[in-house]
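Below: one structure, written as structure tokens.
The other protein chains are all here in position, but one chain of the complex has been omitted.
Presenting chain A:
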Amino acid sequence: MVAFIVRRMWQALLVIIVMSMLVFYGVFVIGNPIDVLISPDATQEIRQQIITQYGLDLPIWQQYLHFMNALIHGDLGRSFVYNMPVVELIASRFPATMELATMAILLASAIGIPLGIYAGYRPNGWPSKAIMAASILGFSVPTFWIGLMMIMVFAVELGVLPAGGRGEAVSIFGIPWSFPTATGLQHLILPAANLSLFKMSMMIRLAASGTREIMLTDTIKFARAAGIDEFTILRRHVLRLISIPLVTVFGLELGSTIAFAVVTETIFSWPGLGKLIIDSITSLDRPVMIAYLMMVSLLFITINLAVDLAYAVLDPRMRQGDGK
């Protein structure tokens, strides 16, 4: 078990380093940040001074080493556009995205898993067919279009919910959260629902196909023969067995929800990380792009690691042996 954890950590570290190189190089080839930084009528001296100040005249590997050195000391540089440290900029936007993503995942699991188990338990009834059809709909309809429809129905036609923005936020431990206030919650409903639909369909389908396969196994036949009632079978056996793929998805989805939030945040003008990265790409704000991509990769690697470890706890087969 310990060897397994150590090996996975080592792999994760290696991946992070490779990722940072790829991201750094990828972002380096896009556009020339000098044109963004310096106005065309600046004198040659000022131009030269700024280039040296940001270290843009050095070869790329040296820039990378400087970047990594600063990174280890917790410094990701300053945004070219906002002229503030990137760490602060990201930290100021992070709670909004986190709040949105958490809400979306909770919605998706709370609704998706029970519906999915039901659909897998009675696959031939009409409610199950309806659930499965709805999940195909949720998969097929692009998130951004559902967002538009939600705005049209709830904000334009009915006028009951706001079309965008974040609403009032209260500070808890110095971090602004909007879900405790009434306007904050109102602003949160539409984007969170929008973001959760895709995950919900995924949870439904995973839970349904898992349940369906497990219901055909001998485990269930014997449990039934032993006289265990159906609800207990579902809770004790089915839910436990399908929890393995669900935990993976749950973990991975938290990361992908943050990534998907790019779309939802754009539509609902939610002031989170997604809007920040879109803006930084259009304005070629390199430090912000690199920092965002690094943060997302780090997040995914951590999540993968956590999922692997959770597997080891949930599935005894993985605990023995070398885990792979």
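Rule of thumb we're sticking to: a contact is a pair of C-beta atoms (placed from the backbone, for glycine too) under 8 Å apart; a residue touches a chain by one contact, two chains touch by 3 or more; residues count from 1.
Keep this in mind: contacts and distances are computed from a predicted model.
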Item to check | Protein that the absent chain corresponds to, by UniProt name, given "CoA-transferase", "Peptide ABC transporter permease", "Ferredoxin" or "ATP synthase subunit c" | outcome: "Peptide ABC transporter permease"
Item to check | Among A:I46, A:A110 or A:L137, residue touching the chain not depicted | outcome: A:L137
Checklist outcome for this item: Among listed residues A:I117, A:L276 or A:L293, the absent chain is touched only by A:L293
Checklist entry - Of A:M9, A:I46 or A:L148, which one is in contact with the hidden chain? => result A:L148
Checklist entry - Tell me, which residues in chain A touch the chain that this view leaves out? => result 15, 26-27, 29-30, 136-137, 139-145, 148-149, 151-152, 155-156, 163, 212-213, 216, 252, 255-256, 259-260, 262-263, 266-267, 278, 281-282, 293, 296-297, 300, 303-304
